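Left out: one protein chain. Kept in place: all the others.
A and B label the chains in the order they appear, each numbered from 1.
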Amino acid sequence: MPPAGRVLLSVEGLTKAYPGVLANDAVSFAVAEGEVHALLGENGAGKSTLVKAIYGLVRPDAGRMTFRGRPYAPAEPRAARAAGVAMVFQHFSLFEALSVAENIALGMERPPPLRELGRRIAAVSRAYGLPLDPLRRVGDLSAGERQRVEIVRCLLQDPKLLIMDEPTSVLTPQEATILFHTLRKLAAGGTAILYISHKLEEIRALCDAATILRHGRAVASLDPRRHGTRALAELMVGASFAPPARAGRAAGPTVLAVEGLTLAPAGGFGRGPGEVSFTVAAGEILGIGGVAGNGQDALLDALSGERPSAPGAVRLNGRPVGALGPAARRALGLSAAPEERLGHAAAPDMSLTENALVTAQVRERLTRRGFVDWARTRAFAERVIARFDVRTPGPGAAARALSGGNLQKFLIGREILQRPVVLAVNQPTWGVDAAAAAAIRRALIDLAAEGAAVVMISQDLDELLEIADRFAVLNEGRLTPPRPTAGLSLEEIGLMMGGAHGMHEIAGGPRRETGPAAPP
Amino acid sequence: MIRLEKRAEPSRAWQVAAPVVAVGLTMLAGAAMFAALGKDPAAAIRTIFWDPLFSPQFAAYSRPQLLVKAAPLILIAIGLSFGFRAGIWNIGAEGQYLMGALAGGAVGLAFYPAGGAHIFPLMVLAGALGGWLWAMIPAVLKVRFATSEILVSLLLVYVAQQIVAAAAVGWLRNPEGGGFPGSRNLARYPAASNPELLPGTGVHWGVVAAALAVPLAWVLLLRHVAGFRVRLTGAAPRAARFAGVRPGAMTFACLSVSGALAGLAGLFELAGPAGQISIDFGSGYGFTAIIVAFLGRLHPFGILLAGLLMALTYIGGELAQFMLGIPKAAIQAFQGMLLFFLLGVDVLTNWRVRLRRRREAR
Partner (left out) sequence: MTDLLFGLNWPQLAAALMLASTPILLAALGELVVERAGVLNLGVEGMMILGAVAGFAAGVETGAPLWGFLAAALAGAGLALLFGVLTQLLLANQVAAGLALTLFGLGLSALVGQGYQGIKPPPLARLEVPLLSEIPVLGPVLFRHDPVVYLSLLLVLATALFLARTRAGLILRAVGEDAAAAHALGYRVVRIRLLAIAWGGALAGLGGAHLSLVRVPQWTEGMTAGAGWIALALVVFAGWRSGRLLLGAYLFGGITVLQLNLQAAGIAVPVELLSMSPYLVTILVLVIMSSGRARAALAAPADLGRPFHAAA
């Protein structure tokens, strides 16, 4: 552990308001040189706004910052970078059609010629154990490799402070371990790291200090290694923390059977198209984990019917439905809730009433001879709003006007109230506040208790282990055989997830075919 | 500095007000343009917007003309509005209008000089069919080959113009026309003509069709699930697929409606006000209808009003040409400006404008 050095960055009374929200309310904290400092908080606690202010993307309304002892108020990211602040975003700012070297050049103020840049990329990636081929197209890289591009881009500028926004959300546990290794190496070299996360375990494993944000306020600054996960969680959520208990149930007959479903990759996985086979019984929740971009969206589309397959590849109560479209499947009781709320599950500019019609037309009989019964549709929307505690002025509000959590409650509720036989959901609690996430998980458990089969695709392992009866991992378009959740250890899950992508040089994994060619 | 801030919901008030404000701004800019041309701006605006309707000297002639000019614009714009709402950009309605007129006219002339009540209905059918077929070319190419319907439908306008020209000087030329290009005049062939139904009103079958199309489109768009699917496709294409809309079928449906209605408009114009197929039969209605569709907010009743307004600028423009010597092209520029201002003002529907005192990067 590096000794707590001099103060590198200090933030005092930083305030930023958006219409209707106080994103940061007089936040103060300090980061020391060579320190790995966690910024811990729920979704919506104000972490992103805070680091955007530090990185010059947001101009604070009040408050002051100092960096390396001098007043610091970056007007734009360029100024922040010039001062020695670099940032790796959660959603990468990478250009898929451009090469690794071109991407890195775009992130630099005065990049050397591309050939020289390639040499420097190779040097830095060797030094920190981040293998990268400068000439590869970023569109062909895995999520872990893309993160490496971002990190190398930052490191080439020799930053004094590196901000990392939820970096492990796209990584397997093994890849995360390697990332931690890199970050510690950096910190030992004197670079401070501001590490944003809501994952308590990794913060306790990695960070020297932590600032906890809640509702825009810094509620505590402490040493995370000296506090238990539960204490940190309570500081973060602001109330005592009780995971929903799940009563064991006997599974009913199989209702959904998926057999030999191919999820032909859009961008191309390392290996050829894999096959997915599984069954789900009535009253059962099947949890499907895995890192994003491994076929999750394709699997949900194949279940919803947006992606037709061979008729027998998807069977509902024994009946082949693989060739049916979404409306026909819904009529039979196979419903789905996709990950992307705005634009896929809902039309952002349309009202909640209109969005209710999107999936409930057939099962709720909202049309008569093709004419929409708007009164009935509105009543259905109102039922969803009431039953799932959706905070909104009314069913006439546009979908985009709702917060993430409220909209998701509405969308999941829209499917649940139609009493589906099978409900497939993808990332139902992503970007949703803790209370709404708990309500959604509760609703899914209740749905299963009433006899529906639930397929839950998620990247949140804790959530899956909490509510799923069986667990499987989707990796490069292939699904591992599902295993009962009870008694599954983190190591076993890590193995199911297939280890690190392209990290064999370090991890010594046996599968070499997905790795990029190591730079000379 | 001015900053735009996204509204939580589209503003209903601005949805209605934007076209009105745009018309007002266009009048101001138009007045400036007329002044630059050395004309009295007030007189020009009055001649275009007031005299055709209320001047005792001209209203008797101009008022019926209003319906005659508005009908094809409304009919075409109603058809286009479905596609525009769904994000399917048929901008070649002019070509579909021409082909509808040609097909309907050819059917009528094929019967010449026989009489019979079946002839005109058959022509109407052929008109719709001709426009529909011409619109199916971009539809098939888009669905089958993912070719841009924007470019294909537009390029087909030039092809249609050549076909009409070929017909006017070739196989449809009036054998008794003394060698001049142009077909027989349908207005003088009662079984195939589209006459004024109520004397002095300008009402012909095309006006009737437009009057029917407006409420029908309203019911379809806002009360029927088919219209909901159209709106959903435009608002969120992926959500539409999730709801069970097949994009290919939607493309066919929207291009079918716009093609058939444009074809109908062409046939009614040919058999009525125009009378014959000539080399330059195309009058630009298919393009002006794009402005009408947007100005009417892609809403059937809005299109009705916008169509009437745009017809007024045509008639008032002619009057201004005659009375004040304002060139016809000025009216064309005026119409183009209208769309510009509408698009500009439209920003207020979805965004709130805020003045800010200091620069801010967000």
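Going forward, a contact is a pair of C-beta atoms (placed from the backbone, for glycine too) under 8 Å apart; a residue touches a chain by one contact, two chains touch by 3 or more.
Computed from a predicted structure; not experimentally measured.
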item: Absent-chain contact - pick from B:Ala8, B:Ile163, B:Ala191 or B:Met323; value: B:Ile163
item: Touching residue (missing chain; options A:Ala73, A:Leu98 or A:Ala220); value: A:Leu98
item: Per the touch definition above, residue among B:Ala86, B:Leu154, B:Leu221 or B:Leu319 touching the missing chain; value: B:Leu154
item: Residue in contact with the excluded chain [from A:Glu12, A:Asp61, A:Glu76 or A:Glu259]; value: A:Glu76
item: Interface residues of chain A (partner: the chain not displayed); value: 56-57, 76-78, 81, 89, 92-98, 102, 105-107, 111
item: Chain B residues that touch the omitted chain in the full complex; value: 3-6, 37, 89, 91, 141, 144-148, 150-152, 154-159, 162-163, 165-166, 170, 287-288, 290-291, 294, 327-337, 339-340, 343-344, 346-347, 350-351, 361-362
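The working rule: only the chains that are shown with their structure count from here on.
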item: Partner chain B, residues of chain A touching it in the complex; value: 19, 56-59, 75-76, 304-306, 325-328, 330, 336, 338, 340, 342-350, 354, 357-359, 361, 367, 370-372, 374, 397-398, 400-401
item: Residues of chain B defined as touching chain A within the complex; value: 5, 8-10, 223-226, 228, 231-232, 235-236, 238-244, 246, 358-362
